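Missing here: one protein chain of the complex. Every other protein chain is in place.
Moving on, here comes chain A:
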Amino acid sequence: MEKPLTQNIRTDGTAIDLAAYERAGGYQGLRKALRMSPEEVLETVKRSGLRGRGGAGFPTGVKWSLVPRGKDAPHPKYVVANADEMEPGAFKDRFLLEGDPHQMIEGMIIAAYAVEADAAYIFLRWAYREAAVRLSKAIADAYRHRYLGKNILETGYNLEMILHVSAGRYICGEETALLNALEGKRANPRAKPPYPQTVGLWGKPTVVNNVETFCNVPHILKNGPDWFQSLSRTKDAGTKLYGASGKVKRPGLWELPMGTTAREILEEHAGGMRDGLRFRAAIPGGASTEFITEPHLDIPMDFDEIKKAGSRLGTATLIVLDDRTCPVGMLWNIEQFFAQESCGWCTPCWSGLSWVEQILGAMERGEGEEGDLEILRQQTKFMAPGNTFCALAPGAMEPLASGLTYFQEDFERHIREKRCPWKS
């Protein structure tokens, strides 16, 4: 099978340089795009069916089409790569950035051309030190070879690209909070509408896409939308970086057709559970998604199908729970993260998440009380989508709500036995 996203990634851990990237067909997608009109590029991406790989799955071409274009459009316009990747359990973008930085840069230039942007920012999390070094070099090389800067490849198109290394907060991954962070402010989310496509960075039209999304774009331009559709097993087009962490035999990351099942990922690629352990459940797409269990493992992992199992594709990097790990402890860890990383902008989030985290902590310490489960269930409703300013708290409630369903007996044992049954 074809693996366009990872075809250039070397097994020795080094990054492919510009010359090797070009020899492998790199920047051909950009050259082709620059011979087309921005409108034609946008239509090509639309027809490909590419959906955003950051987790929400919004159609990429549609997102780009909301940016005002033409001679009356406001300028400067911006394209931003969301390379924050702080969702616990997610590690796919690091792999792409470290192994093949030019791929994302090329995708960003094509996106910028399609929306007629003037500048592109890469918003990179600080912990990705190696990615920062490699991206800096790749950007400098791209400037030297006229893929960036003034009059790109003699076409008259100009684009500046800037690497911004952030100072760390999970909320920076929320696209409007990211814009505030880039502007040198606290990364509180902004009210939508207006959406960033019309009022974004410094009030100007802005497109924000995930790293993996941009990485797909050069291949779509080079090979066409029909080819992109053909890579998938389902109606969601393309390949997908799937991953697995937890007590499986071979934790890792694999580029597979969109729609690969969780069972194939876990059993064939991750090698199944470690000896002596059994699969109990998994969070399919980072810490903010609902658990799936054994009956869901044969559902294709794409945006729509996984929804039918009551979860979300998210980042498609599975976190596996085995039968000897306490689900209450796991959820406590997850909710501690969300409570700490709440930006504090709205009361249900900063207050509610702290309450949830404290209740789960008390249960793990053997201090759980009758009525705790009811409070937790209420909180999942109070912090449901629409009740908070952004998606952080609703995301935090997804694993908890599903955990309360699948692990009710485990919660009740904690309260009844006044201890964590997994601790001796």
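The rule is short, and it goes like this: a contact is a pair of C-beta atoms (placed from the backbone, for glycine too) under 8 Å apart; a residue touches a chain by one contact, two chains touch by 3 or more; residues count from 1.
One rule holds in what follows: contacts and distances are computed from a predicted model.
Student: When you check the chain that is not on display against UniProt, which of "M48 family metallopeptidase", "Carbohydrate ABC transporter permease", "NADH-quinone oxidoreductase subunit NuoE" or "Heterodisulfide reductase subunit C-like protein" does it turn out to be?
Tutor: Checked against "M48 family metallopeptidase", "Carbohydrate ABC transporter permease", "NADH-quinone oxidoreductase subunit NuoE" or "Heterodisulfide reductase subunit C-like protein": the hidden chain maps to "NADH-quinone oxidoreductase subunit NuoE".
Student: Which one touches the absent chain: A:4, A:61, A:88 or A:352?
Tutor: Touches the omitted chain: A:88.
Student: Of A:73, A:127, A:153 or A:391, which sits in contact with the chain we cannot see?
Tutor: From the options A:73, A:127, A:153 or A:391, the contact with the absent chain belongs to A:127.
Student: In the complete assembly, which of A:37, A:151, A:230 or A:340 touches the absent chain?
Tutor: Of the candidates A:37, A:151, A:230 or A:340, A:340 is in touch with the missing chain.
Student: With the missing chain put back, one of A:251, A:310 or A:348 would touch it. Which one?
Tutor: Answering carefully, the residue with contact to the hidden chain is A:251.
Student: Across the whole complex, list the residues on chain A that are touched by the chain not included here.
Tutor: Chain A touches the chain not shown through residues 76, 85-91, 93-94, 125-130, 162, 164-170, 181-187, 202, 243-247, 251-253, 283, 287, 317, 319-322, 325, 329-330, 333-334, 336-337, 340-341, 343.
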